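Quick one: this structure, given as structure tokens, is what I'll be asking you about.
Here the complex is missing one protein chain, while the rest keep their positions.
Entry: subunit A
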Amino acid sequence: MAAKEVLSRSAAWLLGRCVPCEKTNASKFKVKRAVMDKFLNMYFTEYDYVYAHDPQKVCKTGDTVLLSKLPSKLTTLITHKVDKIVYPLGDVTDPVTGKKVTFNYYREDQDEEAELYGSLPTRFQYDKAPPRGVQEDKRDLTHRESYIKYNEDGKEQKYAV
């Protein structure tokens, strides 16, 4: 059976969500597409997987990224390149005020509230916290796809569930 055709590969601009990928030079993206069913006269969602050239591995799992098409294909799979990270995962900015947000509170307001109660040194401080990726491959294993363990070979299988 022939493989399913990836229609999104021909698009000039794409908005995709980064998914875990082991390739060194590229990142993998999940792209949402609405497909018309003419019989039911209705749109249904389908997902395509697109690879984009990303030598520095700027994109992390879960980021929403704008992709632009390369003038010529790098490989059979890599058709796009990373243009810009639109929404990094877990680092939300309010588009109206430009302030940083967590859940449905401004971060400033949360800090202010803590100070009014008498803040403790144990609390999390945004100014001192390092950027995302400190616990990658140590305690946070979301950068790789996990699988159900199917063989007992005596070695430690880090990404097996």
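Assume contacts are C-beta pairs under 8 Å (C-beta built on N, C-alpha and C of every residue); 3 or more make two chains touch, one makes a residue touch a chain; residues count from 1.
As a convention for this text, contacts and distances are computed from a predicted model.
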Per UniProt record, missing subunit out of "Protein O-mannosyl-transferase 2", "Catalytic subunit of N-terminal acetyltransferase of the NatC type", "Defective in cullin neddylation protein" or "Small ribosomal subunit protein uS15m" is "Small ribosomal subunit protein uS15m"
Can you work out which residue in A:46, A:94, A:109 or A:140 touches the chain that's missing from view?
A:140
Just checking the interface: what residues of subunit A touch the absent partner chain?
20, 62, 88-92, 102-103, 110, 114, 117-120, 122-124, 126, 129-132, 134-135, 139-142, 145-153, 159, 161
